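One structure is given here, and the rest of the page talks about it.
Each chain you see keeps its place in the complex, though not every chain is here.
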Amino acid sequence: MRIVTFGEIMLRLAPNGYYRFFQTDQLQATFGGAEANVAVSLAGFGEDVSFVTRLPEHMIGQSAVNSLRYFGVDTSLIVRGGERVGIYYLEKGASQRGSLCIYDRKGSSFSESVQEDYDWEEIFRNADWFHFTGITPALGGSLPEICLHACKTAKEKGIKISCDLNYRSKLWSRPQANEIMSRLCPYVDVCICNEEDAADVFGIKADNTDVNSGIIEKEAYISAAQQLQERFGFDSAAFTLRSSLSANDNDWSAMLYTGGKSFFSRQYHVHIVDRVGAGDSFAAGLIYSMLHDNSPEYSIEFAAAASALKHSVEGDFNRASVAEVERLAGGNGSGRVRR
Amino acid sequence: MRIVTFGEIMLRLAPNGYYRFFQTDQLQATFGGAEANVAVSLAGFGEDVSFVTRLPEHMIGQSAVNSLRYFGVDTSLIVRGGERVGIYYLEKGASQRGSLCIYDRKGSSFSESVQEDYDWEEIFRNADWFHFTGITPALGGSLPEICLHACKTAKEKGIKISCDLNYRSKLWSRPQANEIMSRLCPYVDVCICNEEDAADVFGIKADNTDVNSGIIEKEAYISAAQQLQERFGFDSAAFTLRSSLSANDNDWSAMLYTGGKSFFSRQYHVHIVDRVGAGDSFAAGLIYSMLHDNSPEYSIEFAAAASALKHSVEGDFNRASVAEVERLAGGNGSGRVRR
């Protein structure tokens, strides 16, 4: 099975531990980005996955490429050009202080992509699955059209398409997101989102939920999934359900709506090491499980377990093996020592 | 508005993370001290604040000065002389192991201050508020008399005075504290303390509280505040209320007693990054809010929120902005990512 993901990989600059920005003179410098995170997760699960993006030729760009090769992601289709690797500054929150994210990605090589940069016929040769997120078109320029072209090509070739709505208010407005995503979603088979995305992008509300209170109502999520499916004809719609007790402690679960039925995973109380990329690790878990023809019940458990584990891993990239995910999905969440 | 704080700034030497003393060969070396912490918090809130102390001229002394300038604190009134920067060694506790503090501040430049070092007429020019804590007179030598002189001068000039009792048993005995603080408190407008300070310094008990059990009785605090007010004629008395579940987890709230009424803040369950300086960040929040003529209800919420946030910040100094404090005081304590 071969998977293609398309998006931006950024330099992630984060103070170590719980320091605030520039409290010390060191920054943890790693790479990450929604679609790159999905690619790395899938490579870690042993899948053949290509990440497609555009990066500068200089050593910073090359380091981004290397960071993907480390995990076995195929980087041979990455276009080289432009001058900037996009950046995001991340300050990890604690207790009542939320994490803080400052984007510095304007003018990045990827955001200045043009249609000619990507030969989708070539990129999708022998591919089985295509994944992107709402962040890619949100970067503007030619990217909405490039995404559209990619989706159309994938559809023609019978490739499954998944999309994580991933709404980012700092990148585009709700009306912009609505317009563009409404053009892309008809090509999508599997829609992934959380309750805020659905509301922000499409005005679809998972009623009776309050993300700060920790109250999650199953019925509301089912209703939101149905609305999404009806509007765009998705095969499946998956929700991650986060209840934020504090910056350190969250409850985390997920739902898959498919074939007119809803499947809820067990709920995890996660004590957070790094929650960035949790949604991406969920998407990767779901794609993996669907590609391996698991039941909906197990698919959502696998995806929820993969993303629960991600909360315990530093950096954007999930570093959980299939065996580890399966062990947790199978019910062993006690965190005992393996020795 | 211009605020003056007066006290010692020390070198704080702490093992990184949860290491015990000298478990590794590195120490986190920052600066802090009760009144300096208040100054930094207020500067971070955008206030014009001067910190007054005495420091040696050498590079260690200069580094203490620089650490304050970094935050915009006015250091032009700092007296230079003597040989030592006071030190405190701090080992951060975890779970059932409490934090450990070892003072090494004898013979410091500040503790050897004499009356002639400080020209209070000059220091208080255009000042609106004067803040000090019980630690300053506890350092002995001429400091009790210097504090008395400062208080008298401030009173004459119509400057508001706040004092945090901050009893430290390693610096002086209870009778000593009682005698000196009883001479200083009649000049004070706003008294800040916790339940132990009131008992240790003045024998005033917030009955029915057990600091280790987590049980806090509102009535007892009101009674203690009333007793304090009656004895010294404070305009306001503010209490921080800490319930220590473990070295990692505390419940934290505060009460303001003013105009014959008590105002309790909401209670925060804080998962601790660094609790040193929490009381100082509370004092700064209260001073800020009072200077800006907020209601007692909001003032105590602002001060409690400021100090709840401090628990999530490494080092003595609070690094929370007014906007962050207002967001938390306004009820958003879920710690979600801001992106």
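A and B label the chains in the order they appear, each numbered from 1.
Just so we're on the same page, contacts are C-beta pairs under 8 Å (C-beta built on N, C-alpha and C of every residue); 3 or more make two chains touch, one makes a residue touch a chain.
Fair warning: this is a prediction, and the values are worked out from it, not measured in the lab.
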| item | value |
| --- | --- |
| Whole-assembly copy number, given 2 chains displayed | 6 |
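In the analysis below, only the chains that are shown with their structure count from here on.
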| item | value |
| --- | --- |
| Angular offset of chain A relative to chain B [C-alpha, multiple of 5 degrees] | 120 |
| Between chain B and chain A, distance of the C-alpha-averaged centres to the nearest whole Å | 44 |
| Interfacial residue positions of chain A with respect to chain B in the complex | 17-20, 23, 93-101, 103, 168, 170, 211-212, 244-249, 275-276 |
| Chain A-facing residues of chain B, complex | 17, 268-273, 305, 308-309, 311-315, 319-320, 324, 328, 332-339 |
